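Structure provided below as structure tokens; questions to follow.
Every protein chain but one is kept in place in this view of the complex.
For clarity, chains are labelled A and B in written order, and residue numbers in each chain start from 1.
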Amino acid sequence: MSTLTGTTRFERNPATREEKWVKWTLLTLSLSFFILFLILPLVSVFFEALRRGWEVYLLSITEETALAAIRLTLLIAFISVPLNLVFGVSAAWLIAKHDFRGKQLLTTFIDLPFSISPVIVGLMYVLIFGANGWFGAWLLEHNIRIIFAVPGIVLATIFVTFPFVARELIPLMQAQGRDEEEAAIVLGANGWQTFWYVTLPNIKWGLLYGVILSNARAMGEFGAVSVVSGKIRGQTNTMPLHVEILYNEYNFAAAFAVASLLAMLALFTLIIKTWVEHRASHPAAAHLLPPEINPLSIQKSTT
Amino acid sequence: MSIEVRNIHKRFGDFVALNDISLNFEAGQLVALLGPSGCGKTTLLRIIAGLEQADSGLVTLEGEDASDASVRERQVGFVFQHYALFKHMTVFDNVAFGMRMKPRAQRPSKQQIKDKVHELLNLVQLDWLADRYPSQLSGGQRQRIALARALAVEPRVLLLDEPFGALDAKVRKELRRWLRKLHDELHITSIFVTHDQEEALEVADKVVLMDHGRVEQVGTPEEVYNHPATPFVYSFLGSVNLFHGRVEEDGLRVGSHAVPHAQDNFTQGSEVFAFVRPHELQIITDAGQSQGVAAKVTRVLSFGVSARVELEGLEKDSHTTNDQHFEVELTQAQVSELALVAGQIVRLVPSKLKLFDRPGYVPADSASIRGLNASSDKVIGKVL
Partner (left out) sequence: MALSQSFDLNIRKRKPGRHHSVLPGFNLALGYTLVYLSLIVLVPIAAVFIRTAELSFAEFWEIVTAPRVVASYKLSFGASLIAAAINAVFGLMLAWVLVRYSFPGKRIVDALVDLPFALPTAVAGIALTALYARNGWIGQYVEGVLGIKIAFAPAGVLVALVFIGLPFVVRTVQPILEDLETELEEAAASLGARRWQTFRYVLLPILLPALLTGFALAFARAVGEYGSVIFIAGNIPLVSEITPLIIITKLEQYDYVGATAVAVVMLVFSFVLLLLINFLQAWSSRSIGGSR
């Protein structure tokens, strides 16, 4: 966008540039908004985390229940992300590389989890697997715990991260078309070979970003998980839930210390995203937007 | 309204788009800016419109310096290659746009706007499309609407940037005749940019030939076609065969061959480009003939009014090390008389040669020759 001369093509064109005062007003307003709503909250996380010094900080994140929460969070992500990865690739292959009726409906269904409140997601699993749920009695009889246990947390996490990989891949794979795959088939490759040697190299960056985004959401999910977890310290307490417990106990420094780890995860995610955008050679940066808001995705899937 | 540009320079980074351009556009004329892509013609048009700023130089509209005036203030009508119609507005609203944007005091009344729009739509013969949206129109219709829209603000000049560039060949031909007719009715000073020599020669009162940010020649279509001033113009307009040679006593030496020439204002030993139009080459099948350049017939195309013979030189061009390609235009009668077959060796003798100095043995990959060869390659096969 910006060039060597330090101006955009819009600023150099007399028909597309504004007067100086308009430009500066817009810059000031939008950047003030940006700092107020994005930068300050981010900075305050680290500031509050270190308010009582490094020792308290390190203690807060190495203390036993905090470590248990970190371990559980990693476990949850380790289970849910690969499952959604396989689903995402399969759904994207289906929608981008095949024509069939009902495709639009399928695309809409894949989007559903984005529009459902996380609290309701938790509720759904309680209704199915909870003590009073459909399978409640049966599960109790066989001594299987899903709600207020790790399986429930995994299910809720899978639900909320369900569309990320698919949504990232669909527009990317659609933009790439089918020519290369068809050429591979004509040259005698089988389905797996075609996918492995032709499709995958083309989508690897988008796939990476989808996985990273999915991972960030899996580790950070709060609403859905808080309904099904039961928040038993050391057992069913994920990092975001641990933050809440510490905060409600007025242990602010510790709460922000654990929160700062999650904030670093978020920053790491954004760095990967920027790097992937840089790497991706395809021109339309829109394909790398978080899938839930990508206006191109719906458009392409209808064609 | 007359337009004058003086000493216009424009660079984009290291690329010199316009190098000291000075031109005069007389009032009421339709002028074509003609040249290959990248020659600077569009940049010049945009500078005249105020859509681009020159690094230095003057733009004068009707004797007034307009160099610092904004696009709005210049009151020019601009027609874009891709129409740039506002697709969320109907055809009517598109045409009315300029009038509606005027300050309240100058704005025509609703009825006046309506009348004016219909008048213009009638002028471009598309009044029946007033309620349609641009997406419902064909390319040719869109461009006519774009023209009507530009005319609605009663511009002092009409600037058209490759106006027919996005249209298919048939519509193009139709539209350019129509544009000429329209200009004859309105007599508004118009400049249009094109890379299509046929279009420029057919439509314009005057043609400005440009290459590499410079003006090569200005003149009427007849002048520039019949009396090309530079090698570039010669090769850009119409098909042409090019020889690299040296002027010697017995004629022009091309490789190991000699060809006669009639221009005697060249000193002996000077290196020249020699241009021959396809119809100015004779084919001699007599093996005993020593004059002319030897060539091998590769294809004979005998359809249409005249026939074309494609040949390959027997010697590589010493300057470009490319195979030499020739094209000869003959009548059908001549072709059947000669009874040429592919592979046959013949000699080519020009009946008319146009020589240009080849200054200082310019190496083959230098800019000027590269441009020349590229354009002559392109031109071969395109017969006016």
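Quick note on the criterion: a residue touches a chain if its C-beta (ideal position, glycine included) is under 8 Å from a C-beta of that chain, and two chains touch if they have at least 3 such contacts.
The structure displayed is predicted, hence computed values, not measured ones.
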| item | value |
| --- | --- |
| Neighbouring displayed chains - absent chain, whole complex | A, B |
| Contacting the left-out chain in the complete assembly, out of A:58, A:120, A:187 or A:232 | A:120 |
| Residues in subunit A touching the chain absent from view | 1-2, 6-11, 13-16, 18-19, 22-23, 26-27, 29-31, 33-34, 36-42, 44-45, 48, 86-87, 90-91, 93-94, 97-102, 104-106, 108-128, 130, 132-134, 155, 158-159, 162, 178, 181-182, 185, 190-191, 194-195, 213, 216, 219-223, 226-227, 239-241, 243-244, 247, 252, 255-256, 259, 262-263, 265-267, 269-271, 273-274, 284-286, 289-290, 292-296, 298-300, 302 |
| Touch list for subunit B against the chain that is not drawn | 49, 51, 70-72, 75-78, 80, 82, 84-88, 97-98, 101-102, 134-135, 146, 149-150, 152-153 |
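Operating definition for what follows: only the chains that are shown with their structure count from here on.
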| item | value |
| --- | --- |
| Rounded Å distance, subunit A centre to subunit B centre (Cα mean) | 55 |
| Touch list for subunit A against partner subunit B, complex | 4, 13-15 |
| Subunit B to subunit A touching residues, read off their complex | 13, 50-53, 70-71 |
